[in-house]
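Other chains dropped; remaining ones untouched in position.
Which chain is which? They are A, B and C, in the order written, and residues in each are numbered from 1.
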Amino acid sequence: MQNIRTDLAVEAHEMSKREAKNSASVDGVISDVEKKGDITVTRVKITNDNGSRTLGKAKGTYITIDAPNLKYSLETYERACSVIAEEIRGLTKIDSDTLTLVVGLGNREITPDALGSSVVSKLLITHHIKECSDNEIFGENISGVCAIAPGVLGTTGIETADIIRAVSEKVKPQLIIAVDALAAADIERVSNTIQISDAGIQPGAGVGNNRDGLNEETIGIKVIAIGVPTVIDAATISKIKIPKELSPLMVTTKDIDLVIERAAKTVANGINLALHSRLTLRDVESYVS
Amino acid sequence: MQNIRTDLAVEAHEMSKREAKNSASVDGVISDVEKKGDITVTRVKITNDNGSRTLGKAKGTYITIDAPNLKYSLETYERACSVIAEEIRGLTKIDSDTLTLVVGLGNREITPDALGSSVVSKLLITHHIKECSDNEIFGENISGVCAIAPGVLGTTGIETADIIRAVSEKVKPQLIIAVDALAAADIERVSNTIQISDAGIQPGAGVGNNRDGLNEETIGIKVIAIGVPTVIDAATISKIKIPKELSPLMVTTKDIDLVIERAAKTVANGINLALHSRLTLRDVESYVS
Amino acid sequence: MQNIRTDLAVEAHEMSKREAKNSASVDGVISDVEKKGDITVTRVKITNDNGSRTLGKAKGTYITIDAPNLKYSLETYERACSVIAEEIRGLTKIDSDTLTLVVGLGNREITPDALGSSVVSKLLITHHIKECSDNEIFGENISGVCAIAPGVLGTTGIETADIIRAVSEKVKPQLIIAVDALAAADIERVSNTIQISDAGIQPGAGVGNNRDGLNEETIGIKVIAIGVPTVIDAATISKIKIPKELSPLMVTTKDIDLVIERAAKTVANGINLALHSRLTLRDVESYVS
């Protein structure tokens, strides 16, 4: 695993088991698999420091939703939205009093990194409407949703974690959902897999510099991270030496522009359904263009 | 002036004088005009409450830069960048210790409202580099710049002023520069005029609901607002009744997509030159794509 | 009618009747109205030269589909797709041997003019697949569809009609469907109305210079024009004098970027259903992202 970078706990777990000569288990890691139609849900729980060290991930639950037909099938897309909503609600309780801050991470000007900001643009935002006395659109029992796409350090000059912390202190949400593009080791996972985790986030961690994370311990608010692999690390598939002064390479699929769009819609509507349990996917698709 | 909405103090001043039967002056308003090549700089100072009430604008200095050839002439563009930089530096002192937070207001998904976020994407961001001990790129004496494009209430659910306040408290800048698209009364001003003001901003004020403003008094930080008219209000040129339930209309030029691009580049490089006085326009254009 | 420019025959007809003191009819113009749920279909037939002269439109059938809820309701969108398909098939016979060339007119870099190229990007293109011996995707009985978005004279330097003629001579379609953004007189029609006509097209006619049209007479191929109003002419709502040297103004809705997207999807899927009668809207939405 040392040389292969993956943001997916399920891949890290597989590699660990492989390295340990296919031993059935890693101490501190529990996993189970469930089929929901053509979608497979794998839950990996990292329960102690050994598990955390071995998989290179923080303690917590990592849910992997594999939907191999997501790109081609409307039915898989619809089912994936429901499964995402169920799994989010399995991690935390959401009712009409909950205020959720959704954070779209990543750089919107780099196509495979634009997932987070694209998801934010497809959300049903309600916080400002709830505050109006006479909200006729959604009725009384709608949960509060607000959202930001803060940008990345290179374009803002500000640590993304600082922006999230600042806005969070002002808005005082009960829940933060952070959406980001991930790197996977297996090219077959690009755009077909959604990972949902309650282990918090480390904005900027992807580029090598580990800044302090945002999680329930550090900020006192439940943080659910949702990610979709959109690239595989060039180092993962190659042995070539890449000169340091070059722009970092990325390996992705030729249709990434279209793939990001579909993946963003799936994640956004999964979140919309999770936060607004009274609405159907059809309602949500009518409200949000 | 009652029925004509304009964000430009210079237009409000002209209208006031016209209503007052071409009286030469309005009490509490001082103005002067300066030519810089083919660019005209008009400075309107609103000095008392009568001036403020008559023009419908907060007290402060409003500088209008008219560059009728901006769209066609590279030389006008270059001169406009310099003039913007000079006028910003005329309003406040900037040195290598200054940290500036630039805020790009408006909705990036609505073309004529995307000026602010477009400007932010063209800035030379230095705050995170200054903090590195060995900044080889810009040398020692570079001022600190960070930036955000917070979005609008309808897409974030959060008052834009609250996001700015929150980030500002975290970053602690000495100067805030806020960039926004404006509405003008005169179609000839669309995309040819830049207004720079130290009177603060009221995000969301444009749509009718006056929320509390951000200015030196309310947040203890100098706030410079820079705007470019990109639309004229439909009500301004028309007598038709627009049904309430309809989307608000806008009147703009057919080439607005291209015009916004040129205007954003002009404002961004004007700011870049103001904040990094050691750099030339050529330097800036090399650093920022 | 002289001073009000509209591309919609139904508006021209109303204005003519109004000018003729609400006389019930214009010689050479027959119209009827049909309700399909919340959608109204008005068919205006211009049958002789007097009708053509009075309405300022070529002879032929003009079908206007009014779907006031298109922007908000998924059901209206789905019904509008079906109605468009029915009305296209009412104008011409399409079977699995038909080859259709769809032409997306307009300038993709100007938001309200990008409808045509946006529609083309959402079509189910089959011509090149039909030619493969073993087309496993769509089965045997699929009609042939190819498409181009030729650009506009100002960006290509070539008359758009010449490009269409050239490609048409090479491809030899049995049917041409041309899609374009239109100007309406009534702001309530912007993005809620679809006009379908068999009277041919005059690319570039909108900007004042009437070049020779493309229709069944001039090129020997049935030409169906589909348009959606995305702007109202500034002259229509205003009495102001617009200086000649200025960019032409347009009046449109603030949410035009989003509105174009929904309108393009409706027209594209209406065409997809018309040309591939064996497919459902669900099939089409699965194939085309």
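Simple rule for what comes next: a contact is a pair of C-beta atoms (placed from the backbone, for glycine too) under 8 Å apart; a residue touches a chain by one contact, two chains touch by 3 or more.
Owing to the predicted nature of the structure, the values given are computational and were not obtained by experimental measurement.
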Item to check | Full complex stoichiometry in copies [only 3 chains shown in place] | outcome: 4
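Here, only the chains that are shown with their structure count from here on.
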Next on the checklist: How are the chains arranged in terms of who touches whom: line, ring, star, complete or other?
Outcome noted: complete
Checklist outcome for this item: Fit chain A to chain C (C-alpha, same chain sequence): the rotation, rounded to steps of 5 degrees, is 180
Checklist entry - If you list every residue number at the chain A and chain B contact, are more than half found on both copies (same) or fewer than half (different)? => result same
Next on the checklist: For chain A versus chain C, what separation do you get between their C-alpha means, in angstrom?
Outcome noted: 41
Item to check | Rounded Å distance between chain A and chain B, as computed from the means of their C-alpha atoms | outcome: 36
Item to check | Shared interface positions of chain A, touching two or more other chains | outcome: none
Checklist entry - Any idea which chain B residues touch chain A in the complex? => result 109, 120-121, 125-129, 144-151, 153-159, 162-163, 165-167, 169-171
Checklist outcome for this item: chain C residues touching chain B in their complex are 109-111, 113, 187-188, 234, 237-238, 240, 242-243, 246-259
Checklist entry - What part of chain C is in contact with chain A in the complex they form? => result 72-74, 258, 261-262, 282, 285-286, 289
